[in-house]
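Following: one structure in structure tokens, then a few remarks.
One protein chain is absent from this view; the other protein chains keep their places.
Chains: A and B, in written order; residue numbering restarts at 1 for each.
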Amino acid sequence: MARFLARRLGGSALVLLGLSVVTFLLARVIPSNPAALYIGPRARPEDIARVTQALGLDQPLPIQYLTYLRGVLSGDWGTSIGTKRPVLEEILGRLPASLELIVVAMLIAIPLGIGLGVLSARWRGRGSDLLFRVISIVGVSMPAFWLALLLQIVFFRQLDLLPLTGRVDADLRFTAPITSLTGFFLVDSLISGNLTGFVDAARHIVLPAVTLAAYPAGLIARMTRSSMLEVLDQDYIRTARAFGLRGRLIANQLALRNAMPPVLTVIGLTLAYALTGTFFVEIVFNWPGLGTFAVRSLLNVDYPAIMGITLIGAAGYVLINLAVDLGQAWLDPRVRLT
Amino acid sequence: MDRSLMAPRPTPLLRQIGALIGVIALVTAACGTSASPAPTGASTAPTAAPTATPSGPLVLKVATTAGITTWDPVKSFSTEALYMANIYEPLLWVNAPGSTDQFRPGLATSWEVSADGLTWTFKLRAGATFHDGEPVTAAAVKQSIEAAADHGGASFIWGPLDTIDATDATTVTMHLKYAAPADLIASSLYGAWIVSPKALAAAAADDTYFETGVDGGSGPYTIESYTPDAEVVLAQYPAYWGGWSDVSHYDKILLTITPEAVVQQQMLDGGEADMALSIPLENIGQYKTNPDYTFIDEPSFFNYVGYFNVNKKPLDDVRVRQALSYAIPYDDIITIGAQGYGTQSHGPVPAGVFPYSADVPQYKQNLDMAKQLLKDAGHEGGGFSLELTYASENQNEARFAPLIKDAYAKIGVDVTLTPMLFSQQWERSKGDAAARQDMFLVLYWPTYSDAGSDNLWSLFHSSKNPFFNLSYWNDPAYDKLVDDAGGLTATDRAAAQAKYVEAMNRLVDQAPGLFFYDTKFVMPLKKTIAGYQYNLNYPFAQFFYPLHPAS
Partner (left out) sequence: MTDAVVIAGRSGWRTRWRAVLRMDPLALAGLVVVAGLAVVALLGPAIAPYPDQGTGTANVAEAMQAPGPGHLLGTDQLGRDVLSRIIVGARNALGVSLAVVGLAIAIGVPLGAIAGYRRGAIDAVIMRATDLALAFPPLLLAMAIVAALGPGLEHAALALAISWWPWYARLARAAAVSLRERPFVEAARAIGVSDRRIIIRHVIPNSLSPIIVQATVDIGTVILAAGSLAFIGLGARAPQADWGLMVAEGRTVILDQWWIPTFPGLAIFVSVLAFNLVGDGLRDRFDPRRRR
């Protein structure tokens, strides 16, 4: 296991290095002069020359890349052109809001997806199977930004049940402020016994989390169904089933466990989807996370921020893949040998 | 003095970009989805009174689109003016048009100007202090204005300034290079804030000193907390010279940064905001008939202008430009672009701003006249095409630009619409002359309350390297009128006005540009809030100190 781990870690590190080259090159493709962007529109030629030198933009590309890499490793990710604050600080400050949303969405999507998939496989070919399949395919076909708008119309405008946007009420800071410990409002409010804060945060997270969960739930359900069907067809399961009720119980447990590896892969994939899916959800729900910052930076060619966001997103994805691989190895010892 | 020798007054792009990204929604609302920072939230929690929590502080909750590009009062040249105007003070404030006095005291209580308009003396208010406890002194004023003139975001407004002296502890004297209205300049919303010397020194040592949300102002409110893209809390500065006991001022102002107009509408309806500064224009009309609201509908500082590239054929022919001016559906553009909250412009100076005049003629849509003029110019039936660029961030331009295309099609002129980020639209207009646009739309406003030295000079006066003159128009007669008027502004404003009107008449006749509409400021205000005064001279700013709950 140690060797497997070392090999996978080494591979991930290499991919990350490659990613840093890609993000670096992307920023250099931006048609405007980075130094001019940095100073702002009223730049005088001498200012541009000064900043060009200060940012090292007069150096050859490989040197520039090494400087960039050293900065990234030492925590200096540059300064956002839009907010004039360090990019890493901006990203880390907003990450908890996005992560909380993603975690809650996955807590909805995984049980829902696996449940739908298992039931669909059990009742293969019946009407309920068809229904579940339609539900899951609808989930993967729905544009998140549109689903978000529909939910807003229904739950805010028509039913007046849930808030339109935001993470908490603006008022909350005066009535029951949530002290930030983990940055997850749901957790923080519970730890500090702030029930008002918890209810408020929970009411706000429902619609964005459901929106973000739709695609992962659908995809997980589809994969669970097909993986279960395959396992259920295999001989040992059939044999176990033949042994009556107890055997049937064992069979179900066995089947689920053996159907898990591909499902785990899909869960990893949907997590990666959620990393960018949250951009669209956050925009509609004005969720103060990484996504809103990302979209604004993309639109304003805030290239230090774009580089930072691309890198953190890709790094997150690499980590997810690593975790999935380790999970596979744990579920299926044969994987370690390959 | 020959104005061509003066420093040009570019109207900086930063302000334009900042505004296009955030503030367009603030003034003309109906913002779309682009460029959205995040607010903290909105909910349905219905609270009837505007005064927030029981027994807690008296809080005014405001929803705004205005983001903060910098907290540095010297560099500030964008949407953060909303906050700055409550934290900092200039020497003078300009009153709303129609007031008895043109100015009212800020940190200066009296001021005088020499007959030649070159020497301005300001007497400072006694007893005013900065939020760090330092007294407001002549030395502080000198340092602030020197910093603004040296590296301010709007440093160009101090172009006429030669030297500034602290004559004694409470007297400041400005010596100008040429006659200029220093009273108007000193009351600017940008580049004229007086800042604590301690804060200036800290910012000189560390140019991000202000960015975490600290201030060095003398105004009624101070920054209590700041969450980027989410919210700003302003709290009373107890030692404010104006005092706090006359009316029940708000203890705190909670400003929620909410880029979406539709969200602001919901916050207002749901009671989560007492004031919402940008409601979607499409639906703002419903508040007119709502008995709980006063509907504020006032002229503003802003207008929409178009440029013809007069260096390109056939736009070099004045008859073609006139024809194209006649072909514009002005009323429809106001209906669509401004949802009716606008008035057709009389030249490039918005109504209510010096040197506006309703006598400056307007074009009205007249397709027959347009066709005739094209025929006279040798382009019967049109037959040429034009490329029009506009800022894709600006939802209003995006909505009315197609109307121009439709209208020009009717006189046989084909228009290609090219939306681009403002910065790119801008860059292209200064790039290779052959690859430049034929037409360019812009939302414009003067930096301070002098649209003669700003709009008329910046938009159409010739200069070697055009900055905002994106018609590239070069007309010596026009230049001379504007230059002469500028020299007269400090000493004889009526004579200056007359010259400027002459210049605008020439401009409309020669038609190097299109003058679409002046936008209006519209806002529903809850009747539970009293003390509100609108002042068009400070676009983007709202003043919270005069506000209090209605009894």
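Everything that follows uses one rule, which is that contacts are C-beta pairs under 8 Å (C-beta built on N, C-alpha and C of every residue); 3 or more make two chains touch, one makes a residue touch a chain.
All figures in this text were calculated on a predicted structure; none of them were measured in a lab.
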| item | value |
| --- | --- |
| Candidates B:Ser248, B:Gln424 or B:Thr528 - the one touching the absent chain | B:Gln424 |
| Among B:Val62, B:Ala179, B:Leu200 or B:Ala261, the residue in touch with the chain that has been omitted | B:Ala261 |
| Which residue of B:Ala108, B:Ala398, B:Val413 or B:Val508 touches the chain not shown here | B:Ala398 |
| Contact residue for the chain not shown (choose from A:Val72, A:Ala109 or A:Ala314) | A:Ala314 |
| Omitted-chain contact residue, chosen from A:Ser128, A:Ser141 or A:Thr239 | A:Ser141 |
| Chain A residues that touch the omitted chain in the full complex | 15, 18-19, 22-23, 26-27, 29-31, 130, 133-134, 137-138, 140-146, 149-150, 152-153, 156-157, 219, 223, 226, 229-230, 233, 262, 266, 269, 272-273, 275-276, 279-280, 283-284, 294-295, 297-299, 301, 306, 309-310, 313-314, 316-318, 321 |
| Absent-chain interface as seen on chain B, which is shown | 30-35, 260-262, 265-266, 280, 282-283, 329, 332, 335-336, 392, 395, 398-399, 401-403, 405-406, 417, 419-421, 424 |
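We adopt the following convention: only the chains that are shown with their structure count from here on.
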| item | value |
| --- | --- |
| Inter-chain centre distance, chain A versus chain B - centres from mean C-alpha coordinates, in Å | 40 |
| Complex interface listing, chain A residues touching chain B | 32, 40-42, 82-85, 90, 93, 156, 160, 163-171, 173-175, 200, 203-204, 282-283, 286-289, 292-293, 295-296, 299-301 |
| In the complex, chain B residues that touch chain A | 10, 12-14, 16-17, 21, 33-45, 47, 52-53, 56-57, 59, 61, 69-70, 208, 211, 227-231, 233, 254, 256, 258-260, 263, 266-267, 272-273, 393, 421, 423-424, 426-427 |
